[in-house]
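Structure below; questions to follow.
Heads up, this is only part of the complex; the chains shown haven't been moved.
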Amino acid sequence: MATIVGSPLPNMPWEERPATGSDVVWRSSRNPIIPRDLLPDSNSIFNSAVVPFGDGFAGVFRVDNKKREMRIHTGRSQDGVHWQIDPQPIEFITAAPELKPCEYQYDPRVCWLEDRYYVTWCNGYHGPTIGVGYTYDFETFYQLENAFLPYNRNGVLFPRKIGGKYAMLNRPSDTGHTPFGDIFYSASPDLCHWGCHRHVMSPTRRWGWQSTKIGAGPTPIETTQGWLLFYHGVLTSCNGFVYSMGAALLDRDEPWKVRYRATPYLLAPWELYECVGDTPNVVFPGAALTDAPSGRIAIYYGAADTVTCLAYTRVDELIAFVKANSES
Amino acid sequence: MATIVGSPLPNMPWEERPATGSDVVWRSSRNPIIPRDLLPDSNSIFNSAVVPFGDGFAGVFRVDNKKREMRIHTGRSQDGVHWQIDPQPIEFITAAPELKPCEYQYDPRVCWLEDRYYVTWCNGYHGPTIGVGYTYDFETFYQLENAFLPYNRNGVLFPRKIGGKYAMLNRPSDTGHTPFGDIFYSASPDLCHWGCHRHVMSPTRRWGWQSTKIGAGPTPIETTQGWLLFYHGVLTSCNGFVYSMGAALLDRDEPWKVRYRATPYLLAPWELYECVGDTPNVVFPGAALTDAPSGRIAIYYGAADTVTCLAYTRVDELIAFVKANSES
Amino acid sequence: MATIVGSPLPNMPWEERPATGSDVVWRSSRNPIIPRDLLPDSNSIFNSAVVPFGDGFAGVFRVDNKKREMRIHTGRSQDGVHWQIDPQPIEFITAAPELKPCEYQYDPRVCWLEDRYYVTWCNGYHGPTIGVGYTYDFETFYQLENAFLPYNRNGVLFPRKIGGKYAMLNRPSDTGHTPFGDIFYSASPDLCHWGCHRHVMSPTRRWGWQSTKIGAGPTPIETTQGWLLFYHGVLTSCNGFVYSMGAALLDRDEPWKVRYRATPYLLAPWELYECVGDTPNVVFPGAALTDAPSGRIAIYYGAADTVTCLAYTRVDELIAFVKANSES
Amino acid sequence: MATIVGSPLPNMPWEERPATGSDVVWRSSRNPIIPRDLLPDSNSIFNSAVVPFGDGFAGVFRVDNKKREMRIHTGRSQDGVHWQIDPQPIEFITAAPELKPCEYQYDPRVCWLEDRYYVTWCNGYHGPTIGVGYTYDFETFYQLENAFLPYNRNGVLFPRKIGGKYAMLNRPSDTGHTPFGDIFYSASPDLCHWGCHRHVMSPTRRWGWQSTKIGAGPTPIETTQGWLLFYHGVLTSCNGFVYSMGAALLDRDEPWKVRYRATPYLLAPWELYECVGDTPNVVFPGAALTDAPSGRIAIYYGAADTVTCLAYTRVDELIAFVKANSES
């Protein structure tokens, strides 16, 4: 049976599956846990990232303000459900003045790696690319070089070195609402220079929900059976994009090799808060908390590009589901 | 006064027009009659077709599963409102192995013709075309040759031969979310080879709701005044397609000649279940039940590409409306 | 402190800001004040214009009927909130037979100028352009020449001559769902011939809500600090256009010079009636009533291209907000 | 060794391969054999079809006039190189008045079948579809029903029944400059009703010259090794479409099965008359003459959508080339 290779986190948010449900992933009854107007100036708070921190939780949050600027903010929570978000965007300290003028920042991920919390996000530098930074305390943030050339989105670090190098999933893109997109894997000796790029997986015409493009979601979760990857898939309806969430199991040592990939989605826009908002029909996972002993997983996801939500699953059930619904 | 040329069907679903309403077509108070999650694995159930069968009703249903595969399933109902749908897609028996690999099947119609129930649907064979099959019992289904070359959608059989040949309305298309589309009429001596294609009607720039494309809905209803055709029309807003339902009266002997065509729509997306879902703003009629003596008509339609709904009208009122609102 | 240069209008619609709110513009609790089905034949009533008239109010309303024809109708109200709308579209009297065949009319504005009420609207004449007409009594309407060549939309007159000429804001467009659009200023000695076109302002890539196109809303409001202009801005999401409302302060003598322009929006689609409807996610201001002594402003706006709504603000607060949130 | 299953035609046009060349297909030194201005009113004469007739040759020619109307004309020649073309377009006699109004006619093929010459062409009937007609004498022409629904192009008859039915290759299309296109096979008992549609072959991303779309050229040539099909393939450069000519060998009894398909092109736009003209970079084969005893083949092709040209090959060399350059 699959177990999580990780630490206990007994205080993580949790709700049992509703008695009437049988889905392998279920929503929090408190959704949306972060409303769009939590800050006086916020237009929307979504596609955000959360990690355990101290005796509670910290995170980096995408906040679009009422100018519709895209910025990332830090936040704190005791229970992972109720959040205090800093009204000011993160100001990174960086040694490279060329990186300084911030065009935009969005869709952050946070990853505990070795001795600090790394933040990756979609960073505007002559087009969208992957910004990289770190913090020890969620108060002071340092910015490193952008990982890649434009145009890239959904850069997601692995929580440990693999094959002796740092590793990042990412999604080469174009300058706009990219109508294509595969997940790639890149490696780095120093978190500054990246190479050995490997193709991981493509959208599939056959499974409609992920037929246009795909992109990694939360930091991959190490399990005894491989890296558990939640990711989003996009369908193009005659009324635009529909974002759903799925899962795959990547090889533990060569994570660019997909061992299993569930053909059905795990979560798709059904609830009003997922179907109505700034971008209708979006479920976009960006972070997960795990409690290794119990196998509990809490997934943070953005809904309708407007609010932040929570969903739950258990690692053993989920991996059984992924395997049972995979095709070779 | 117009009457239906058909059989009695006293047990068909029926609700009177609400006291406060005056529209010629009105919604069921029980909408949506089929929820998207009726099956454990269903993402959505919509754009479906129903006929009287035995002392109740049977049908063929479009079910998109959570892989977002498009499949058609059979179903049964006592009252036409509460449905049991087979969790497995229809497996057609066919003699032509080239037709076997099923790419996708959607938007079925069912038509009682001579001695059996014919099913037509949008069938994936190197692009969308019109699949044709039949059943005697809604248990065993046989597949014939595809009626046409790709790319075609919305193939709808007439319930009897016309001019000595089988007849089908259809909508030539392209490979994607086709931004154009006229209704054509095709004839066949054998339900295998089709020809004598005639243009029936085009979208009209003037009546916005049907300005992008149009497509036949339920099996045409024979009346003393011609074939009553419900059809969908599509408007292109800056946020995508909007599907509404209208009606026309086709010549009884040369149905490619449009006698009357109502310029207003009969039903457009107003209710939340029509405006919110996998494809917002869709009303898509696919079947109708009629009771000739009373003139009652119950129309099954898909809403928001997500759920199945019912609406009602009376043939005399409706035809009067079509005539009164037609333009020469 | 900024004050309105205008008349008292003590009977204008008004509601105080909700106790829990702090936004500079707030919605009416009675929204939508005009439902889509106010007329038997109406599909939607929105993007409409209102002025004080007699001891109450009159207006010109965009009514799309169930043919999805776009027409403008006149209406009356005692309180500015409850409206009687003429079921018949306005029939203009015009001397130029070439202008007669009405292709379509939409998005009207009304402006009291010198001795009568001028109406401008988007008029179909081989493409969208700005129709101009007038009335003394909201019963008989006269049509003048179209102000401009196609393709133009959002023509908005100033309520007095400027520099000795009539003046109109407008938005050059293309033939479809124009994906660009700046506001221009044009002048005329006679309301027939127009020239001296000046560029006023462009969309801005930086403030996302107004990054695709912008267009003037209500008749500019003269204040001691310049012309207060409410306008709409459009963002292009992967699911289509999102319309929000913002404000700018134009130079009083040379109104093509923008003195201040608020970078955040004032109102964006948040409420269900703004997010769901014929065109999801639309807030489109078209008229404003003002009470000079109190500084009260009531803004009429279309929501979701479906219904008509009201929002409120105070001139001093608003202008302070615009100045405080402007960038040079 | 492959031989042609057909008649002798010793007087067919012929030139030996130039001494300096080694290509399997070579151009006529007299190209273009038909100039664009052969008729006083012609803008261009190209994409035309030729058959043996009497002691010489006859044909049907695409002539675009200086209105840029597309029409087909008949023509005669003693030697197959010098042509007299009727200045008037063909007037078809038809029993179906619905087919009468001629929108446009282009890209004809001619095929001797049983007892007469059949003509197929791209026929405008609410979009492009395949027109079918016949003549006994190239003076009187009769029009049958269109073979298919719109949208279709490049309909090419086989010169005998196959499996007891008439057979036609064709290319489903869309309404414009279709950016996709596969070759299909359709069968008919009566040349009026068509069915049993089979997919034959697709463009291939790998062989760039045929990566966008493909379409059948001359009437397939029966050989002892299968049906020899010349066809055009299209590449999309950053400056538009490039049309080249290739060849495949289809199964003799089930011609929808491709036995061999040469991966290189046989002829591509190299000469100035192929690279410069109304549509630069077009080589479009439409007819072939064959002399069975000698194996000589003369291919008529349109160049740059402007003029008509000739190229030559020998069946044994060509089929050897196709086999040697095919991939399974």
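The letters A, B, C and D name the chains in turn, as written, and every chain counts its residues from 1.
Going forward, contacts are C-beta pairs under 8 Å (C-beta built on N, C-alpha and C of every residue); 3 or more make two chains touch, one makes a residue touch a chain.
Keep in mind that this is a model prediction, so the values were computed, not measured.
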Where 4 copies are displayed, count of copies in the complete assembly: 6
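Just so we're on the same page, only the chains that are shown with their structure count from here on.
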Among all other chains, pick the one whose mean CA position is farthest from the mean CA position of subunit A. D
Looking at where subunit A touches subunit B, is over half of the residue numbers used by both copies, so same, or under half, so different? different
Taking A-C as the reference interface, which entry in B-D or A-B shares over half of its contact pairs by residue number? A-B
Averaging C-alpha coordinates per chain, one finds the centres of subunit B and subunit C separated by a number of Å equal to 41
Averaged over CA atoms, how far is the centre of subunit A from the centre of subunit D? Could you give it in whole Å? 55
Would you pick out the residues of subunit A that each touch at least 2 other chains? 239-240, 276, 280-281
Arrangement of touching chains [line / ring / star / complete / other]: other
Any two chains that touch count here, so list every such pair. A-B, A-C, B-C, B-D
The residues of subunit C that touch subunit B in their complex are 36, 40-41, 43, 64-70, 177, 239-241, 276-281, 305
What part of subunit A is in contact with subunit B in the complex they form? 22, 206-209, 211, 235-240, 242, 263-265, 268-270, 272, 275-276, 280-281
Contact footprint of subunit B on subunit D as seen in their complex: 96, 98, 125-127, 129, 145-152, 170, 172, 174-175, 180, 182, 184, 186-190, 192-199, 202, 256
